[in-house]
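Then we have chain A:
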Amino acid sequence: MNHSAVASKAASTNSMLQVSGLNVYYGESHILRNVDLSVPEGEMVCLIGRNGVGKTTLLKAVVGLLPSQSGTIAFAGKPVTDISPDARARLGIGYVPQGREIIPRVTVKENLLLGLEASQGSGKGKQSIPEEIFTLFPVLKSMLSRMGGDLSGGQQQQLAIARALMGRPQLLVLDEPTEGIQPSIVMEIEAAIRRIIETTGVSVLLVEQHLHFVRQADQYYAMQKGGIVASGSTSELSQEVIQRFLAV
Partner candidate 1 sequence: MSEKILETKNLTVNFDGFKALNQLNFSMDVGELRVVIGANGAGKTTFLDAITGKVQPTQGKALFQGKDLRGLSEHGIALGGIGRKFQTPRVYLNLTVRENLDLACNRHKNVFSTLFGRSSSSERRTVAGLLETIDLVAKAELSAELLSHGEKQRLEIGMLVAQSPELLLVDEPVAGLTDEETASVAELLLALAESHSIMVIEHDMEFVRQIARQVTVLHEGAVLCEGSMEEVQNDPRVIEVYLGEPPERDRELPSVG
Partner candidate 2 sequence: MLYGSAGLGTSLLLKACAGNESANTAQSQGNSQTQQAASSSGSGDTIKVGILHSLTGTMAISETTLVDAEKLAIKQINEAGGVLGKQIEPIVEDGASDWPTFAEKASKLIEQNNVATVFGCWTSASRKAVLPVFESKNHMLWYPVQYEGQECSKNVFYTGAAPNQQIQPAVNWMLENEGKQFYLIGSDYVFPRTANTIVKQQLQAKGGEVVGEDYIPLGSTEVTPLITKIRAALPNGGVIFNTLNGDSNAAFFKQLQGAGLGPDKYPVMSSSIAEVEVKQIGAEYLQGHYAAWNYFMTVDNPKNQQWVDAFKAEYGEDRLTNDPMESAYNMVYLWKQSAEKAGIAENLEKVRSAAYGQTLQKAPQGKVTMNPNHHASQLVRIGRVREDGLFEIVNATDSTVEPEPWNEFVPATQGYACNWSDSNKGEKYKVKGT
């Protein structure tokens, strides 16, 4: 349960993402306080905690949307603290934000093609959408010409994940992918994510509140008041931790 011990252990293994001593302010409010976190290669790490404890802020700092006052972020061994979000995306960080952030007045197909921006080098030539995407999310195939903003929440979520996959990321950052979505689709999304991990070996950093999804992860970090307060393997995730950091 000693989270710093876990962190140091993680650092010693081959980590895809290594966050150390991160401090982030939003205006003057101190949102993240000395956050250490590590995502080992090929593993799925889940960040838990109630609304407003700074999980989303942490993810935004990781993808580069928020600047950090101090601390470092390393991706695949390379420091990325000072580079712009688009450069981080091209390095291989795929981001599925909270609220999906589908570009609304752009078609589904175009939204998917935008995902290709992150995969460098594939600039020229006819852009096409690989068939795997439709195997994962069959619903998208029939929607290609619809406007992104017209999809339902669940469809948007699937689109957002598919879009992130288009860039063939090494790290997938998912912010509450099941939030506000019908239970049946939640299952589909979870299954898809599991399959993605199995087939591509991508590392995942996930913010989630649905418990049984949390349990699918390899490791968890619990946040409260902008800091990591507990971490460990999800197999050891106790009711006490859940009650303290998640329940109402």
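Quick note on the criterion: a residue touches a chain if its C-beta (ideal position, glycine included) is under 8 Å from a C-beta of that chain, and two chains touch if they have at least 3 such contacts; residues count from 1.
Quick note on selection: all candidates are chains of the complex that A comes from, given by their letters.
Bear in mind the structure is a predicted one, so any value in this text is a computation, not a measurement.
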| request: Pick the candidate that touches chain A in this complex from 1 or 2. | output: 1
| task | Show which residues of chain A lie in contact with candidate 1 when the two form their complex. | result | 26-31, 50-53, 98-99, 149-150, 176, 178-180, 186, 208-213, 225-226, 239-240, 242-243, 246-248
